[in-house]
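Every protein chain except one is present and positioned as in the full complex.
We call the chains A and B, going by the order they appear; numbering starts again at 1 in every chain.
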Amino acid sequence: MPFLEQLAGNLIYGAILGAVYGLATMGLSQIFGVLKIVNVGHGAFIMLGAFTAYWMFTLYSINPMLSIPIALVIGLSMGLAVFYTVIRRLIGAPELSSLLATFGIGIFLEELAKFFWGPDHRGYTWNIGSVNLSITLIPYSKLLAFGMSIIIALILYSIFQKTRIGTAIRAVVEDREGAMVCGVNVTRIYALSFAIGIGLTVMSGVLVTLFVPVGINPYMGGEYTLKAFVIAVLGGLSSPWGAFVGGFIFGLLENGSYTILSLFPNVEPFSLTRFVAFSVLLIILLVKPTGLMGGEGE
Amino acid sequence: MRRYVRPMIPVIILYLTLLLVGLSSESRWQPVAFIMFYIALGQALNMFLGMTGYVDFGYVAFLALGSYGMALAFSSFSSLGLWVILLGFVLAIIMSSLLSLAVGAIALRLRGAYFAIATIGVNEGFRYLVEGVRLWGGSEGIIISSTMKDIFGSDLSNYISTFVADIMVFVIGFIAAFLTVYIINSRIGYALMAVREDEDAARVMGVFATKYKIMAFAMSAIFAGLIGASAWTLKLTYVFPEDVFNITYTVEAIAIVMLGGAGTLTGPIMGGLIYGFLRYYLSTVLPGFQLLVVAPLLVLIVTIFPEGVMGYVKRKVRNTRFEKYII
Partner (left out) sequence: MPLLELDGVSKRFGGLIAVNDVSLKIEKGESFGIVGPNGSGKTTLFNLISGIYRPDSGRIFFDGQEITELPPYRRAQLGIGRSFQIPRPFKGATVRENVAVGALFGTLSGKIDVDSALEIADHYIEVVGLHEKRNDEAERLTAVEKKLLELARALAMKPKLLLLDEVVAGMNPKDVDRVVDLIKRVKEEEEIAVVAMVEHVIPAVMKFAERIMVMHEGRKMVEGPTLEVLMMDEVAMVYFGESKLPGE
């Protein structure tokens, strides 16, 4: 029975990590849903959130939960800055331009991080004890990250459903011209959506640090960009809620397949787990080639 | 015939100048070869990205496969003597084109963003497969330097990796330029132009878009494979998955194509020249931080100068007598 116990333990862990993955993808889906732009530099903003948590913790002993609002403010302002300098010019431009521009922005942020903070892998430990589930030990910090992801997702949901801004954003998604006629300032809605998307992403970066003990470095984001793509496609690419659910599925899949792949001799389960993730991505794209966009193949 | 010859004149002039500068003194050969690598890389990617407007973020996978093709030739068929290099190129072509056909069949049914995401998936997935099942040496890669010395002796080996490999990149780049001229003036070029400008409109005008996209994709992949085989395996004499699947090369190739002017013949050459120069210079003043300059450059080009240097020139010479020379 040790295998099943291990599997169960890893699946619990996968679900917890999955919530964070979900949160870390919502920003990508939010931006795509409203602006129809894929933020290829997504992971770089997660990296910024991770560094925010790291510096707050090591320099000022601020615990990661309190870094979340700080990360939100950083994310919102960066989102606005990036939108008004670059993204605004790319609305309606060929997809090529926005893909390349966001790609470039991501790399620029990584290189800046490397320039200022160096390429080293860093980490910090926020030890507040663990809960013993008999099959596995779950640190409270991870449980907090799990809870916080769900809370943030719920807050976002109520903002979308209950507030004027949320209604305006939904109106723009439904019918851009219609919203414009009704007096919605579409550019401002785009700016706001982009800022919220980046804010969410930077916040999620804070929570990510609770799962990577020594993995904070300028290039850590690449991995999350890739995972976020898989998750976003799982969830339908343009729906933040779909992304959140996709995160859970991905977390379970990743940790479940790792446990199973570890049984085989002569393979590297860690690499193969990622191979599985990308295979899933391709299979989804194959089965539903244009995602939820509804176009038809030739 | 003049349609093919005239546009090649600026290309030939640029190539010859570069070659002469490189051969003029021993110290100049390495920087010239360095620039030539970027020119060839830009030309290879231009055949796909420039011609179709599709972004392939996993492009480096084709260079990687070409580079593995050459390495496998050395590690498994060393008894062939000098022929092993030819076999290496053949393997590079086969492997990169097979991957491109497989990826193309799946991913080229997707549009824009979905295609871009799928290509990242393929590149990363393939890399982790190589490492995960310890294919081709797994994460340790393949080192061919000692095999090379066994076959050719150390003098010839040295000559191959410091000179012949570079010359091969020159030749590959030149062939790519010639093929590009041919494509631009042929049915394929018209089909790709139509697909790039408006795929739905192209389709209702009778263009079998998927077919032409796959053609462009495969040609571009083959040239990438050839570049990987010579500029990496023959020149460096080793292949590590972490290096050859490094997304940096994809970024650089895209930046070169966009800087020079996507879809033009001389664009990637100009782009490679400017970029290679810049990068060589930066590696002396800002070692390790080239991307810090390249990334904002890429953002700048796509937001305020999307037509690129030669795209601009091409527009300026329209309806003048230089029109036929710049395409």
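Basically, contacts are C-beta pairs under 8 Å (C-beta built on N, C-alpha and C of every residue); 3 or more make two chains touch, one makes a residue touch a chain.
Computed from a predicted structure; not experimentally measured.
**Q** Looking at the full complex, which residue from B:Val32, B:Leu63 or B:Ala191 touches the chain that isn't shown here?
**A** B:Ala191
**Q** Extract the touching residues of chain B with respect to the undisplayed chain.
**A** 185-187, 190-191, 193-194, 196-198, 200-209, 315, 318-319
Everything that follows uses one rule, which is that only the chains that are shown with their structure count from here on.
**Q** Report the inter-chain centroid distance for chain A and chain B in whole angstrom, where each centroid is the mean of the CA atoms.
**A** Spacing between the chain centres: roughly 32 Å.
**Q** Using the touch definition from the top, list the residues of chain A that touch chain B in their complex.
**A** Touch residues, chain A against chain B: 32, 38, 40, 86, 89-90, 93-97, 99-101, 103-108, 110-112, 114-115, 222, 226, 229-230, 233, 237, 266-272, 274-275, 277-279, 281-282, 285-286, 289-291, 293, 295, 297-298.
**Q** For the complex, which residues does chain B have touching chain A?
**A** 49, 53-55, 57, 106-107, 109-114, 116-118, 120-122, 124-125, 128-129, 131-134, 138-139, 203, 208-210, 247, 251, 254, 258, 262, 289, 291-292, 294-299, 302-304, 306
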